[in-house]
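A single protein chain has been omitted; all remaining protein chains appear in their positions.
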Amino acid sequence: MARWFRLFEKKRGNRRTGSEKIAGMWEGVFFGALFLLGCFGFWLTISLFVLPEWWVNRDFRPVPARILETRVGTTVRDGQTLYRPEVCIEYKVAGKIYRLWTYDIHTVQGNGFSVDKDRVSRTLERFHPEEIITCWYDPRNPEIAVIDRGFWLGAWLVLLIPLSFVILGAGGVSYHLWRWGKSAERLAVQGRPLSLSFSADPDAAMYPFVPEIPSRMGQPGTHLPYRLPVLGAPYRAIYAWLAAALCWNIAVLGFALGTYYAGRFDWSFTLFLLPCLVIGLTLLGAFFRQWMAASAVGETIVEISDFPLLCGHRYRVYLKQTGWLRINWLEMLLVCEEEATFQHGTNTRRECRRIWQKTLWRHERFEILRSVPFETETDIEIPHGMMHSFRSPHNEVRWRLYVRGNAQDWPNFERVFPLVVLPGPDRDRKSDLRPGREVVPAQTSGNEETEERVTPGQTSDARP
Amino acid sequence: MRTPSGKVENPFSARFVRPGAIPYIFPPGCSLESVYEVFLGNQRLGAVIGPHGAGKSAFITALTDWMETNNQPCLQLELHDGQRTLDQTTWQQLEALHDTVVTVDGYEQLSAWSRYQLRRLCRKKHLGLIVTAHSDIELPLLYAPEPNEDLAWQIVQYLLARGEALITREDVQVSFSRHQGNLREMLFDLYDLYEVRRTLQSDQSVLDAHPQH
Partner (left out) sequence: MTEPRILIHFEGKKTVYEPGEVLSGQVRIEPAPLQDIKAIELSILWYTDGKGDQDLHVRYFRRWSQDGDLPLELGEPLRFQTVLPQTPLSYDGLIIRIRWCVRVRIFRSRGRELVEEVPFRLGRVAPARVRLQ
């Protein structure tokens, strides 16, 4: 367990107890406590603020009332004097006359106090003795009545705090319950991020040290048999910006409300607050921009005719790009990369090299409409003699499909789709052998153009 | 893999350049023995200070190997990825030590509290402590590696003995200068250069052997 709760930092190093189970249990307890605290806070906020106001607005009935007197109610809590507006009214319900001191539902409940006496006084200036106003009474208990039914928006903001605890706690508990008692191999199969289960016996596998087929491949395609999962969905960035914007703005708002509510109006504080507000607005703006970009760019769906792939074999690939964009260019690439990880001294360094790349197609200057997504099909071939997918603890050879594009008024976007390529069956390569080399990379037949099928209504080189 | 001539394919591969794979080269007047004397004089405390890629990890590995050869038990700890504290197993291991020198590669990554705990434990158990850091810390300076072009060339020559003479002194000067004295980055750079030249040499020899192709 980390000493400090880190919001944005990944846990590094090895801080667990000797037993993973016990560590996991304590983490589960921590998240459980967080969840319970959040639930309690949520219930408290709802029951003290939100529900009473909602109840007043929904169930209370209006009746004319005569103001008899007004005063500033006071109380002392923790050595501090607090104030609230109190109005004495008289009203008649079912022939019976009622007389009581009231203002809003919080006053009736014995709350509604604040430190701001001036604000309370200004509130009372609206009410004059002998004036006839409307009050709202509880039909089930006419002795309860209010003259102000407004909602306190601050309650909804305050609600966000226990809600975040509930979400965090529930998420943590669920995660630990899901993990509990499962072996590393089982976790790997059940959709953890693509990672080879090193504790399993690789010799028992049919293709040792080939990355496992992504569990999300279970979803069938609608056009071709297999739908490829996408790596690093843009939603992470959106959630990150949203979290940052929410946390920052809630903190600033809470701080500001607390200061102004206390009547401690201070120019220096306001000057400090202004840049905080600018930062908050910037974060919100960044979130909205990411969200709009993701909404505008839409979903990128790639399907393939077979999976996993074999070297030397040809496959059909289908792309569907949704959104609402004026595309400057859109392309799909088939890529093979090497990645080597090494630890030198105290740093872990990762180097990636692209060793093979083929642009499958590229379209320029066309529109994607909400009702008419862009669709295209093409053939891909993993050349014979290329290296298959491989992953060991520090070294990886991987195959991927990249869909990249640029749209008017939006930044470049990129979607990455992992492939698993297995070694293909050997074939007689003697005619291609050059002296001094054992193998020559196989090429496609020399025809670099691939057949493309485009949906009706769009040309293969669509222009606005 | 060794080629039929007994040479390795690329002498700049990670396994040949990792800390401890290359014998540590000291400047004139300095040696493992003299450094150890300084260590003893500092009440068995010392810090190896230097910038990235200066050879701190290589030095500490060489010193540890020398101490163990001379019957001084050592425990090597290596911190990675901003590791802020030591795990429970390591603390238990340290508690059980006697008359041992503890080396910590990446000491400055530990939190102030962890560093204090470690120093206190070493004091209590009379353990020696040698650490690496990029800037001055609370331990006395033991050694400060300062790589230069001559040293870089000596290291490269040592590595090239396993392979082909495909890297020149000018290459080393250019790479050392480009990476501002970071030997680690320089060696990675030379891996790529060696690989390109080896491939070109191989292609050329094929063409020479079969000119009709």
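The first chain written gets the first letter, and so on, giving A and B; residue counts start at 1 in each chain.
The rule is short, and it goes like this: contacts are C-beta pairs under 8 Å (C-beta built on N, C-alpha and C of every residue); 3 or more make two chains touch, one makes a residue touch a chain.
Here the structure is a predicted model, which is why all the values come from computation and not from measurement.
Visitor: Quick one: which of A:Leu100, A:Val210 or A:Ile380 touches the chain that's been left out?
Guide: Here the residue in touch with the unshown chain is A:Val210.
Visitor: Among the options A:Ala237, A:Ile250 or A:Ala340, which residue touches the chain absent from this view?
Guide: In the full complex, the listed residue that touches the missing chain is A:Ala340.
Visitor: Touching the left-out chain: which of A:Leu44, A:Leu231, A:Val278 or A:Ile355?
Guide: Answer from the full complex: A:Ile355 touches the omitted chain.
Visitor: Have a look at A:Ser174, A:Ser392 or A:Asn412 and name the one touching the chain we're not showing.
Guide: The missing chain is touched by A:Ser392.
Visitor: Kindly note down the residues of chain A that lie in touch with the hidden chain.
Guide: Looking at chain A, the ones touching the missing chain are residues 202-203, 206-210, 338-343, 351, 353-359, 385-388, 390, 392-397, 422-423, 426, 429, 437-442, 448.
Visitor: Since one chain isn't shown, list which residues of chain B touch it in the complete complex.
Guide: Within chain B, the residues that touch the unshown chain are 1-2, 9-10, 13-15, 18, 188, 191, 195, 199.
We take it that only the chains that are shown with their structure count from here on.
Visitor: Which integer distance in Å separates the CA centroid of chain A from that of chain B?
Guide: Measuring from centre to centre gives 43 Å for this pair.
Visitor: Which of the residues in chain B end up touching chain A in this complex?
Guide: Those residues of chain B that touch chain A are 14, 18-19, 52-53, 56-57, 78-85, 87-89, 105-106, 109, 132, 184, 188, 202, 205-206, 209-210, 213.
Visitor: Tell me, which parts of chain A touch chain B in their complex?
Guide: Counting only chain A, the residues touching chain B are 3, 12-18, 340, 342-348, 351, 434-437.
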